[in-house]
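Only one protein chain is missing from this complex, and each of the others stays in its spot.
Then we have chain A:
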Amino acid sequence: MELVPSAPLSSGPLQSPLLDGVDYAATEYMLGIDEAGRGPVLGPLVYGCAFCPVSQEPRLRKMGFMDSKVLTEEKRDALWAAMQDRGTNGFLGWDIAVISAEEISKQMLSTNRRSLNALSFDAAIGLIRAVLERGVHVTQVFVDTVGDAAVYQERLERLFPQCAITVAPKADSKYPIVSAASICAKVPRDELTRAWQFVEAGGSLDRAYGSGYPADEETKAWLARSCDPVFGLPRFARFSWSTTQQLLKERAVAVAWPDDEEGGPSQSKMGAYFHKPGDKRATTARHRLFKRSKLHLVKELR
C-alpha cells in the first residue's frame, strides 16, 4: 500500500531521525499508535506512532502529552514542535503513515473492497514493523482501538510475539506514549488538510471546507460547490463516503457504461434514415471507424 501524502508536509520528514549516540537495541522501548481523520469525508487519514524507552514514560507525562483532542491547538503545535527537536528525539522518536483520501477511495471501492478498518490495521502494522526494522528494541505496544479490541490485539500479538500488546479504547488518554502518537497524527493531518494543494479545476477550488466532517454545514456547502457535473469531486474527497456518493448522484451527470449493456446489435437512430427538409447533409454512409467505435452524432451543427 502506498502511504504517501498528496500534499507536502512543510514540517519535514515523515519520521524522526535515529540519533547516533543512542543505542536503540540496548534499552526496552514502548511504542504507541493513534490515528487522526477517520470520520471526515475530506482529506487523509493519518497514523502516528511514537516510541520512547520504557523508563522515560514519566518524562512524557511531564511534557504534557495528553489526549490530543483535549489539548488546545497551540499546545498540540508546541508539543509537535518539541518532537522535531534533536534533544527530544534523544528519548522520543516518531513515525507517520499518511493514507490519502485518494488511497482510501481506491481501496474501499476496488473490486476487492477493503474496509477502513483493514486499512487502519495495515497502517498500524506497517508502522510497528518499520520501527522494529530500524533496530529499535520495542517490548511494549499501546494502540487505540479500531473495531473489536480483542480481535485487533490477537492479530498484533500473532504478528509481533516479541512485544507485549495493549489495545484499548481511549488509549490516548491513558498512555502518554499514545498521546504522543496522537500528536504525530493530529498535527500533520490538520496541516495537510489546511494547506491542501488542489490539482483539479485549475486551482480554482477554495479551502473553506470547514471541519471536513460530513455533518458540518460548511463542509456540505463546499462539497456542493466543488462538484463538477463532469469531473465530479477533487481527489481530496473520499469517494467511498455515502455523502460524496449521494452528492455525485444528485449533481453530476450519470455515466452510461457501454460494457454493462447487453451485447448484440446496436440501436440505430431515426435521423440516420429520415431527414428534415432542407437538410443538406451528405447521404454517404458513415465511415466504419465511427460505426465500429459506436460513435453517434449527438448534435447537428448548421
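Simple rule for what comes next: contacts are C-beta pairs under 8 Å (C-beta built on N, C-alpha and C of every residue); 3 or more make two chains touch, one makes a residue touch a chain; residues count from 1.
Assume contacts and distances are computed from a predicted model.
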item: Among "Trm112p-domain-containing protein", "D-lactate dehydrogenase (cytochrome)", "DNA sliding clamp PCNA" or "Decaprenyl-diphosphate synthase subunit 1", the UniProt name of the subunit that does not appear here; value: "DNA sliding clamp PCNA"
item: Given A:G21, A:G87 or A:G264, the one touching the chain that is not displayed; value: A:G264
item: Sole residue of A:R86, A:R158, A:K249 or A:R292 that reaches the chain not shown, by the stated touch rule; value: A:R292
item: Interface with the unshown chain - residue positions in chain A; value: 262, 264-277, 291-292, 294
